[in-house]
Structures are given as structure tokens and as C-alpha cells.
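Sharing a structure with you now.
Omission of a single protein chain aside, the complex is shown with its protein chains in their original locations.
The block that comes next holds chain A.
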């Protein structure tokens, strides 16, 4: 008995010691306060590879943005106006041919100059890799080298969105010679990803120092960088911290200088010594009401959708989303062309009328949503509970059906949810990214909404896709957004804020909806 007890005590002691070592290791391993040229960023990793050509995830974009440069850039948070990046451009009247001229004196991290052949190689490499996630961006485009510093991009159809699209970090320009040496090719047989997961070959302000896709990515200053945003730190460490509460603790305790995933309540409670940049993200959280009779049942009508739309009290939902979030005014979020200026607003008389028209008589409607995937710090479970409460007081009975993101996604994508609470993020910074909400298109079909259900909106969407002048396109987009709010099956709710919290020792943090944060814009405060 005594032996057993001694054994237990020893084991307990050992465990305690291990835990203590574990804790202190976690806290002290990365204490950056003593070294002013090192920066620690906490974020929840969504990254599969450091090869920009195979990556299309938020963290992947942040890393690619720091390592590689794109032909076109955005300034700070403003994604409505593309500005020259590696190159400046001109376009023809039909918006089918764009000529890019690479700026003088730009060099890769090995000192060699950025040339037109690098641009053509990088883009054609992605085009050839049909399995690569960003390949869809380049569909229908062709590239030609005119001289060492000039490239033309031609499109089969008018493509006003081309400059914005080319700003995607996934389309970063690689050093063709170096990448080709390590298996890179434009014939679809590319094997360079493995090498690019350990090394970088770009002209960006930082180079890849070390990478572990599940825990930590370290970037080092690129001494050969000749561009505008000179690196502010000699080292940047990105750490994978999945819980926002842990990010908050790390930031407050000085173990992190920047936290990217705090929710509104956490960000607003930070207090002195920290700066928070809260900007509405490009994401929209919305409700969908399935229009397919077999799935939607009594809810499958535009009238029921509009009853839900007028029953929602936007302020009551916004309260849950925290600082910086705004109400969605339509399927196109504020800041993008075509966005409407005002939300629909609560009107319970209209709800009652629409419900009578829809033939609804107190049936229970099932609302499905992912319960483990906060978007911009907004948890879906409290949001759904609040929606249920609001709809109940408007006479609509809703039953909640939460499920993990991974298991519910199929039901959403296949359009088998009676009612769903989901979100949409643009693939790149252009309003045409919201046209898939149209009947018969990707998101429309997820609500069982076919082109025959509403030919008028389908036509407006097609018009916006095909427009060759900015005026025509903007007009079509506004029309689209307005008609969607009138008779669509979607109820856009919230555009959550993206909160970037930094210690006061760091300046220059700005949220960008394409790459979350441009690490090159960060610098130590004077």
C-alpha cells in the first residue's frame, strides 16, 4: 500500500512538473519584448502550403503577400481601387486586352531582376496546374511577353475585374529560373511545391525562414528588396493560436505583438496600451430560405423569405457582433460597387402580410448552421438563438440544428437545408464575386433557386458579368442588389468586423479583405 501511494505521489509530482515546464516553455519561448526588430503575430492558421500557386486560404494569402509581389496592389484597406504593384497597366476599350509594364529596378531575393518572362512563367504555371486552387482565377486568360518589361494579358470576354483579380497574393510572381530549377514548369507537370514549402523565390519584402504549417511560420527580412514597403522587422513569427481567448491572453501578456482573430467584445475590452483596427470585412453572414418545394416545404417561396427579411431586427443582431461590424444592406457588402446604402429594417406588419401570402401557419422551420466556425469573431450559435427569438416574436417558429462546419458544409453546398445561416467571402476584391447569389448560379442553387424561378434577376446578373464599361457594370450591380433584396431567397444580416489588435509598440496595421494584413506595412513605433 505504501509503495503504491509513494508511486502515486511520484507520478503526480512528475505530471505537475511536466505541466509547469510546458506552461513556462509556451510563455517564454517567444518573448519578443527584448528584441525590437522581431515581431510575433498570433492567428488561427488556415494554410496548406507556402507555394502561392497552390494556396487559396486566408493565412496562405497573408504569407504569400509578404513573400511575393503581384502585378497589381491595393493601398491599405481600400480594395475598391487597384493600384500599380510590380507593374502599371493600360487597357483597351473592350476591356479584353491589358498591357502591363514592370517597374524599373525590381529584384528577387537572389538579386536577379524581375522580368516579363517571370510574370508569364508564374501565371502560366498556375493555369497549367488544373488542380491548383487559384487556377480558376485565370480561366479564359492568355499571357504574352512583349519585351523584358512588358506583358500583355488577353481575355476572351470583357474582364473589367482583371486588375483586382491580379492583386490576389496567389498570383504572386516567382523567380522563374530558380523555381524551374526545382521542378517548376508550365506544362502541368509542376513539382516545385515541395521546394517552395521550405524556400521562397519572390520579390516581396520578406523571405521564408522556416515553416511548420501547423504551428509556426518564420519570415526573415529580404535584403534585396527594392519596392515601396520596406520591411519594418528583421524577423516576423506567425504562430498558430486557434482560440481567440488565448490570442487575447498572449497579446495582453506581451507574448504576441499582433492578434488577428479577436472578436468584437474582446477587442473593445483591450484598454490602454493597445490599438485596434476594426474594419468591416468583405464577408457577409446571411440566412437562406430554400426555394425548392421538396426541401423548403411551406418556406419555399419568395414571400416567406421576405417575411423573414422584414421580421429581423438588424440592431439586435449587430449587438452580438461587436465593434466595427455593420448591418448588411444586401448581398453586396459596403465598400464594393453596387452596394445598397440602407438595410431593409424591421416591419412586422409586412411580415404578417407576407406570411399570409406564403400560406404559413405556424409550422416549425429547421435552421441549420455551423457551430464551430466563427466568422470575423461572430459565433453562429448565439446569432442563431437571437434570430430564433426575433422570428418567434414575429410568429415564425424556428428549430435550431447546429452541426460542426465539416459535417454541415455538404448539406449547404448541395442545397438540402430548409433554412441555413452561412457566410460568403469574395474570392477576390471585385463586386462580380457576389453575382453567384443569382438564381441558377453557385450560391443561388444552394438555396434551391433556379434561373426559371426568377429570370429577371438571372438576366441582370448576366448583364453585370458581360459589361465592358464601368458605368454599365455598376448600374447592373446596383440593380442586381436591389432586386435581390426585393424578391431573393437570401437575408443578408451582418458584415462582421475584422479586428486587428496590436500592442502600441507596433504601427501600420490595416485590415485588407484579400490578404487580411500586409505584414510589410507593420513597423516598430518610434
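Keep in mind that, in the parts below, a residue touches a chain if its C-beta (ideal position, glycine included) is under 8 Å from a C-beta of that chain, and two chains touch if they have at least 3 such contacts; residues count from 1.
The definition used in the following text is that contacts and distances are computed from a predicted model.
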item: Undisplayed chain, where the name is taken from the UniProt record, one of "Tryptophan synthase alpha chain", "ABC transporter permease", "Nicotinate dehydrogenase medium molybdopterin subunit" or "Ion-translocating oxidoreductase complex subunit D"; value: "ABC transporter permease"
item: Listed residues A:145, A:265 or A:474, member touching the removed chain; value: A:265
item: Which of A:128, A:180 or A:401 contacts the chain that the document leaves out; value: A:401
item: Option touching the unshown chain, where A:197, A:379, A:459 or A:474 are the choices; value: A:379
item: Selected from A:371, A:418 or A:431 as touching the chain missing from the view; value: A:371
item: Residue numbers in chain A that touch the chain omitted from display; value: 1, 245, 248, 263, 265-266, 269, 319-320, 371-372, 374, 379, 381-382, 384-386, 388-389, 400-404
